[in-house]
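Every protein chain except one is present and positioned as in the full complex.
And now, subunit A:
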């Protein structure tokens, strides 16, 4: 929208007594309008169409357009060529153009071989606008166009594809030196070498150049990378470093001599460059952990069978040993237990024996207490028969019966009671069939 028109007429003052809600009083409406067709041309129609199609109002559209313009300005700014100019560079003599850094002269040293033709043209224009000798003269300074000539020379070389390649070939500023051992000790192996090869890739005739990758790269990638670089096809030439060929017709020999010398120097430099690249690759591949790892992995695969077998054997052996150990352990346990049992039974037997002995003594003692069941002093014969019968009963009785009998007899002093106990015992034994009637008469009578 154009700037608001300014009108020199003035508005009438407000009549007193005029009032309206919010100072605004709608009175009428637009009375007539006609339907017509706008011609769909021109930038302003485009704006109209944009508003109509997106149903925007004027202010919305203004805002959106302003945003887009702001974005565009940002994009334009990107890639702006502005570098501080080295004062020593400004003092250069255009005659030494071979040694000048053409990219720095144009303020493109951050782009170098990556600078596009468009960038070079823009940079040239910018520099020319700044350093044109007429401008210097107008500013009252001495008319010194040496740097201007440098700019022209740089542009001449960089805008000629052939000359630019020749210059790029020997542009050491764009080289990335291979990392030293010290740098590599800090890690960053892939980053450091990757940068080197990226810079080196500018000489490649074939594109794309495989990237160096990182420690996650696959084996194929790494092999592909090294294959590519060991067979590197480079366009690098060294014509730029040629000695000037004398151009006077007189010394033809001198001219040919220089030409030959140049050709030889180029060949030599090219060979040196190839050797340099090869050495660099060797250095890189020796330090490349990935190659070591891949080699290890390959070996591992080869030895896998043997290792498997060995492992199986080892496992079997271990299993056998374990089994054996378990068996011996079980046996020892069993032995110990048996011994214990034996000792226990022995003890019990002895205890029983002593108990029986004790009971027998009680039994024998009981008959002695009863005076061998004779009213007077018993005759040795009576004693023998009673004791004989007692022994008989004892021999027929089980140890527990003996114990029972002994408990019953314990404490008894009266002969009849003792006799009664014995009698009942003899009768029980007879009932059980262990004694015949008539046996142990002396006890049961």
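The working rule: a contact is a pair of C-beta atoms (placed from the backbone, for glycine too) under 8 Å apart; a residue touches a chain by one contact, two chains touch by 3 or more; residues count from 1.
Going forward, contacts and distances are computed from a predicted model.
**Student:** So which of "Mediator of RNA polymerase II transcription subunit 27", "Heat shock 70 kd protein cognate 1", "Protein prenyltransferase alpha subunit repeat-containing protein 1" or "Small ribosomal subunit protein uS5m" is the UniProt name of the chain that got left out?
**Tutor:** "Heat shock 70 kd protein cognate 1"
**Student:** Looking beyond the chains shown, say which of A:35, A:206 or A:395 touches the absent one.
**Tutor:** Touches the omitted chain: A:35.
**Student:** Residue by residue, what part of subunit A touches the chain that was omitted?
**Tutor:** Within subunit A, the residues that touch the unshown chain are 1-2, 4-15, 18, 20, 22-46, 48-53, 57-58.
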